[in-house]
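In this view, the complex is presented without one of its protein chains, the others remaining in place.
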Amino acid sequence: MSTRVGVLGATGAVGQRLIQLLAPHPEFEIATLTASPTSAGRSYRDAAKWRVDTPIPEEVADTTVAETDPDEVPNDIDLLFSSLPSSVGADVEPEFVEAGYVVSSNSSNSRMDEDVPLTIPEVNPDHLDLIEVQRDERGWDGALVKNPNCSTITMVPTLAALEGFGINRINVSTLQAVSGAGYSGVTSMEILDNVLPNIGGEAQKMETESRKLLGAFDGAEVTHHSADISASCNRVPTLDGHLENVWVDLEDDPSPEAVAGIMREYPSADLYSSPDPLIEVFEDPERPQPRMDRMLGGGMAVAAGGIEKTTDGVQYNCLAHNTIRGAAGASVLNGELLLEEGYI
Amino acid sequence: MSTRVGVLGATGAVGQRLIQLLAPHPEFEIATLTASPTSAGRSYRDAAKWRVDTPIPEEVADTTVAETDPDEVPNDIDLLFSSLPSSVGADVEPEFVEAGYVVSSNSSNSRMDEDVPLTIPEVNPDHLDLIEVQRDERGWDGALVKNPNCSTITMVPTLAALEGFGINRINVSTLQAVSGAGYSGVTSMEILDNVLPNIGGEAQKMETESRKLLGAFDGAEVTHHSADISASCNRVPTLDGHLENVWVDLEDDPSPEAVAGIMREYPSADLYSSPDPLIEVFEDPERPQPRMDRMLGGGMAVAAGGIEKTTDGVQYNCLAHNTIRGAAGASVLNGELLLEEGYI
Amino acid sequence: MSTRVGVLGATGAVGQRLIQLLAPHPEFEIATLTASPTSAGRSYRDAAKWRVDTPIPEEVADTTVAETDPDEVPNDIDLLFSSLPSSVGADVEPEFVEAGYVVSSNSSNSRMDEDVPLTIPEVNPDHLDLIEVQRDERGWDGALVKNPNCSTITMVPTLAALEGFGINRINVSTLQAVSGAGYSGVTSMEILDNVLPNIGGEAQKMETESRKLLGAFDGAEVTHHSADISASCNRVPTLDGHLENVWVDLEDDPSPEAVAGIMREYPSADLYSSPDPLIEVFEDPERPQPRMDRMLGGGMAVAAGGIEKTTDGVQYNCLAHNTIRGAAGASVLNGELLLEEGYI
Partner (left out) sequence: MSTRVGVLGATGAVGQRLIQLLAPHPEFEIATLTASPTSAGRSYRDAAKWRVDTPIPEEVADTTVAETDPDEVPNDIDLLFSSLPSSVGADVEPEFVEAGYVVSSNSSNSRMDEDVPLTIPEVNPDHLDLIEVQRDERGWDGALVKNPNCSTITMVPTLAALEGFGINRINVSTLQAVSGAGYSGVTSMEILDNVLPNIGGEAQKMETESRKLLGAFDGAEVTHHSADISASCNRVPTLDGHLENVWVDLEDDPSPEAVAGIMREYPSADLYSSPDPLIEVFEDPERPQPRMDRMLGGGMAVAAGGIEKTTDGVQYNCLAHNTIRGAAGASVLNGELLLEEGYI
C-alpha cells in the first residue's frame, strides 16, 4: 500500500522536481500540495508555471493547491516533503512537526541544529535516530529530517569513500549551475559570457554541513568531523549539474587506482532511489562533464574523475545533478529511509 | 624613433591581438608580418579573417604576408613577436635567433629551458639577463624571451605580492575562457550548457612555470621556487577572461586587509603597457567577474577579490584578460622590457 | 523477423543519432557500420567519440567498423542508412545502389535529382514510387531515397496541413541550433553572445526542397509546387531544435482557430517512428521553445504556436528537433516506409 505524501512549497523549482520524482514513485502517492496564499485555491496546473523537462503529471495537474498551514493539510498524510524558502521553512516546518507530521525537508533552515538529523542515506543513515533525541527534547510527535545543500551532497559521498584513508583537510572549488539558485535566481544579464565568483552563504554550508554529515553519532549527539574544509563557490552558465574540483589531504598515501577503486565500491543504499553504483568513476580525465553526465543513475549518481596524486593526498573532480541528487531526489531518498526505518 | 618590429604567426588569434596592440603603440612600428605558406603572398586583410573587436588597422591591412622564414624577413627588423603554434615555434624560433633576431615569444615551447628567460616585467625583470647565459651557451647573436601561459600569468603577480609572507603551498582552480584555446579550439557543442574539467597540459604549465617565475636568478641560473603547487583547470562558456580560485598556505599569518594592502601596493613596471595599479583589489566579494573586469587597465591589469583567511593562509580569487595580459600583451610588455634594458 | 541494416558514416553526429535510434528499434537490426579509412578496422567504441546523450548501445560498441565501400559490406544487408558528408555521398551512394543496396540517405547530394524520391512519410509517401522511374532510368537494382534538410522538415508538415487553403507565398526566418552544423561545425568563439545571420546554402535548400516535397507526383515525374518561397537562415546559441517564424500567404482566409485545428488533425503515418499527433499546436504564444519542446513525440513531432492572421494569410512559429526529426529520425522513418511499401 502506498504511503500518502504531501509537498510543501509545490510550485517552486524544487517543488516541481519533487512532483516529477514522486508521481511515478512506487512507494508514495501524492495526496496534497501546498504553496503560498497567492497560489492557494488554484489548480496546480494554473498555480505552477510548469517548467520541468517532462510533462506535468496528469494526476496532480487538477489538484487544488492548499495554503502551507497544518490546518489546511489532511490528517491522513504520512509524510511531507518540504521545499519551502528557508525563511518560511524556519517558521512553518516546526508547526507541522508539532502537529505530528513527519517532514523530509530540503530547506536550509535548521540543518545545523543539534537535534535535527542531516542525512544522505548512503553516507550516514544512522544519524536518522537523532529523531529520538529531537522528540525527547522538543516533545514532538512528528519528525524533522534534512538533506544537505546541493554543493555539499555532490562532494560528500566521495569523501565518505575516502574516510578510511584518514581525511585531514579539504579545499574545494565549485562550478555550479544556475538552476541551483531557483528559476529566477540568476538573470541572463549576470551570467551570459560571465562567471560569478561568490554564492552567498554557500561556502559556509559546504564547510559546516560536510563535517556534520561525516561526523560520528553515538545515540545522543553527532560529533562533527575534524577535517579542515575550505570552499570557494562559483556560478557558471550551465543549466544543471554542479562540478567540483576537490583536493583532499590524507593520512595515508593511496594510489589514484586505489582511490578510484574505493569510490567504485562504495555501497549504495537498499532504497528505491539509490543508484548502483552510487559513484561512477571515469578513466577519461575529460569527464565528468555537466551536460554529459548529470543524468547518470537517473540524476541520483555522483560522477568522479581526473583522480591524481598530490604531495599530501589526492585531487579529483566530482559532479552531481543539483536539483535531483542535490535537492528533490535527496529529500525523496530521505523519505524512503524514514519509511524503511519505521518512522512512518 | 620607433623600433621596427615584426609578428611571426600574425594571422592567428594571438597574432591579431598583437597587431591590435602594436598598431597604436608609441614605441613600435609594425614592419613585417609572417604566417604559414598558405597565407604568404596574400594581403594581411585577405589572409587573416580579422575577428578582434576593433577594426583591422589600416596600416597593416594591405601588407603582404611573408612566409615564416628568416630569409623572408627584412634585416632591419629590431624585434620579432612570436605567436606561432608551439610545434612550429620549437623549430623556427631558434632559426630566427641564430640569424640574429631578438624574439619575444608567447609560444609554449622552450619556456622551461634553463637558459631561456621566462619573464613578467613586473615580477622578475632581472631574469631577462639569462640572455647573456643563452648567448654564451648557444653562440647566438639574437635573443629568445618567453612569457608564461595565460593561466599562469593570471595568478603569479598576486603570488609575487605575497612572497614576503612565505609561500609554502598553492592549490588553484581555474575557470578559463574559450579564447584561450584559439579561435577554433573549443566547439560550441562541447561548451554550451557545459564545463570541460580538464585542459591538456595546462595544470602542469601552471605548476612548473610559476616556480620558475618566482625563482631566484643569481646571474648564472634560476633556482625555482620551492612552493608545492597543484592546479585543476576548467574551461567554461565565457569568451575572454580567466578567473582563478587560489589557496595559498603561508609562513606568516596576515589578515585579509594586510593581503589586500600588499597586493594594491605591488608596483607596476615603468613600461608603457604596465598598468597602475597592477593589481586591482575589490572589496565586493562578488568581484572580479570575467565580463565586468577583464578590461581593467586596458586588459593588462590583474583583478583580485574575495580575500579570506584559511587555517594555513589565505584564499582569494584573481582574474586577467587571457589574450591581452595573458598572451599578446605579455609579449608586447616583454618587448618593452627588452628595449628598456638595451637588448635591442 | 528483423530487417538487417547498416549505417554508412556511422561515427559522425548524425551517424551516432542513427545508432541511438536503430539500436532499440523493433524492426531493424544493426548489422554493419562503415566510416572513413582512418576509422575502418577499429571498434565502434574506439572510432566514434560517442557524444549522444544516452550511453553507447552495447550491441554495437565492439563492432568493427568497415570502410565505406560496397565490397566491405555483407550481401545480406537489406537496408543502408547514409549520413555521409555530401561530397562523399555523391560519389559513394550510387556505387552502393548499383551494387543492389537500398539506401535511405540524409546526405544533401542528389536530393533535387528528378528521379530521386525526396520524402517525408507523413507528407508525400506516394513520391516513393519514383524508385520505379529511378530503376528504369539508371538500370539499378537497389534504390536511393532522400529525406530533406533539417530546416525544411521543420516547416513542411505545417505547410502540408495548410495546403487546402491554397498556398501562394512563404517567407520564413529560421533560428537554428548549432548541432545542425555537425559536432565541430560552429566554434564557441563564433556563437557565444552572438548570432550568425547566414548559413551557406541553407536558404536555397529550404526553397527548392519544399517545392519538391509539396509537389504532385503523377507516376512519372514530380511537378514542383508553385509557391514563392523566401528563407532567411540564422544560427543561434542553442544545442538542438530549430525554431522558425513562418509567414504564409493563402488563397483562403482561415481564422487562427481553423489553422490550429487543421494542423492538429493532420494525420501521422502508420509507421513505428511517426508520432501521434504529428503536429502539436500550443495555445500559449510563448511556445514552442527549443529546450522545452524539442523532445515532443520522442523528438519526431513538429510543434507549432503563435498563430495569427496577417493581411494575406497567417503567421506562426514551428519547431522540430533538428538531428532527430530533421536528420537521423527522418532517415529511419523513410526506412520504415520502404519496408512498409515492399521495397525491401
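Per-chain numbering from 1; labels A, B and C assigned in written order.
What we mean here is this: a residue touches a chain if its C-beta (ideal position, glycine included) is under 8 Å from a C-beta of that chain, and two chains touch if they have at least 3 such contacts.
In this text, all values refer to a predicted model and were calculated from it rather than measured experimentally.
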item	value
Of A:T187, A:T223 or A:S255, the residue in touch with the unshown chain	A:T187
Given B:D78, B:E93, B:E122 or B:D193, the one touching the chain that is not displayed	B:D193
Candidates C:S36, C:S86, C:S110 or C:N171 - the one touching the absent chain	C:N171
Positions on chain B where the hidden chain makes contact	51, 53, 192-193, 291-292, 295
Those residues of chain A which, in the complete complex, touch the missing chain	13, 51, 178-179, 183-193, 237-239
For chain C, the residues touching the chain missing from this view	169, 171, 173, 175, 192-198, 228, 230, 232, 234, 236-239, 243, 245, 247, 285-292, 305-306, 310-312, 315, 317
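Assume only the chains that are shown with their structure count from here on.
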item	value
Central chain of the complex, centres being mean CA coordinates	A
Inter-chain centre distance, chain B versus chain C - centres from mean C-alpha coordinates, in Å	47
Cα-centroid distance, chain A relative to chain C, in whole angstrom	41
Junction residues of chain B, two or more chains touched	192-193, 237-239
